[in-house]
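Note that this complex is displayed minus one protein chain, with the remaining chains in position.
This part shows subunit A:
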């Protein structure tokens, strides 16, 4: 009975659904796996770079916003923690992984950069340019420095690979592969690649990827659908595998050099393994083993972690396919993971005015929800008495992507930030007209924000900047006043990514990417306490009304409840930690991205991830591993006794297509924002047409 109100509300909200023009989906261009920290860097075609922590259930813990002119073509890790990217604007960029901004950009002066590789020892960086030059850079502790050019080739260098000893490199160009000696910088071999494709001569054969193995074998993948093995000592072709009718676009070799993975434009990922010819001989050969078809479009990038094959492409999915033979125990890592949606909130809502603010890469959209007067049963779609309105379309100035945005609960303020500028707008509602007024003269310290939050009464604005500081600003009619800046803890420069404010406006909770959650007292403007640090990053934060309990969701699907006034975990949280969560709950795919509360039902916690919406009723007993977690709607004809007996604290609804946002507007209304996958696919360019038997 307790859930029916919420579900009824959900029926209403779906009736008031908003139909919008979708922005183009942004495909994955490069992936780079870092073995030391078990992190994965992913760059997208708009220049966005995302960092996934593979140890923390593949949580997207950091991201660097994109830039229109900064299309990345290559991404690589150096010396463990340093991340470099290079792109078509000819610049090499290093990212600051602590402050989450760009450290510096160096122009390579070779035209667009197509490829980049870090030497095995991590001290040198090699880039391949449009003009056919291969440039060697020295990596110094805080910068990179140009060292010299290699012999210039005729056409662009599309792929680069170091020999594990660091003495030679292989460079893939158009129609040929060159082998350079690093010492002299001269080409040792030039290996021509066959242009023929299934008997038909294509115009050009582009070497999309090369890999140099320690035994001197070079593996190349090209636009004619071939995977070829070359002997670098003699410069001869050893073996040829024709695997696709279209381009083979990417290759990644495991560290042990016993397996590699290639991605094709048909969306197929092929796994190659080095197997012994017979069990009693030492002779080994490369064999194509399993094909994986998890993508519909081009697989532009692949990576090979010790236990998994990682692939990403135009269809925006990042797919992590574990290698079953490498997985020791069946756990979270043993299942196929497909990451499609960002692990952060892109939508905010104004409860008072029923407004939704959608954040896109280069614009914001403000919508007013429709409403209905009709009533119906659970699951009914009700007719709208008033349609949803598109109130505002706010385009950013400049080439930079929006980092974050927020609308105040009263609906009269909008704030957003790009990498270099912070914007605050005042909205005025006059009947049906709406006017927008930019608040000018933002202070110098408010240049860039990682997270913005308005207080419940819309009088205060909290901004997490990328230096790790938290600014508190009082909002007045048309102007503002800087109240206070909470400086980061001594010694750390870690940026805060998540903010939560208590409804009474007394407490502010902030969390970074790894360290614990800090709770600040806003009235006294000081740090109140720090929640004990936990191994996994925080994915969502919220403070409950009245009780001021802080609810924290972590990427390993644990949920904690921490009492701010008592500075300790609540009794319920201790109980659930003692008993443990249901195994199915822990096996879920996506992190919890939003937590909210029902103002009239203090025992309820509302939370959602991309595939489910859950109400945790703290008054009910916890489920154990034997009970059914995902209970279907209890049949109405059963008696209340049975229903009560089978009821447990987790009430889960999985009816949603991928769910981006869900919040309670008022006591009887819940708003949900879905993003159907079909809509994303519909925006993509058509995939390569393949003839299928029987069609």
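In this text, a contact is a pair of C-beta atoms (placed from the backbone, for glycine too) under 8 Å apart; a residue touches a chain by one contact, two chains touch by 3 or more; residues count from 1.
Quick note on the criterion: contacts and distances are computed from a predicted model.
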item	value
Complex member absent from the view - protein name from UniProt, among "AP complex subunit sigma", "WD repeat-containing protein 75", "1-aminocyclopropane-1-carboxylate synthase" or "Histidine-containing phosphotransfer protein"	"WD repeat-containing protein 75"
Chain not shown: contacting residue from A:88, A:243, A:483 or A:586	A:243
Residue in contact with the excluded chain [from A:35, A:289, A:420 or A:437]	A:289
Absent chain, residues of subunit A that touch it	198, 225, 241-245, 271, 273, 275-280, 285, 287-291, 325, 693-694
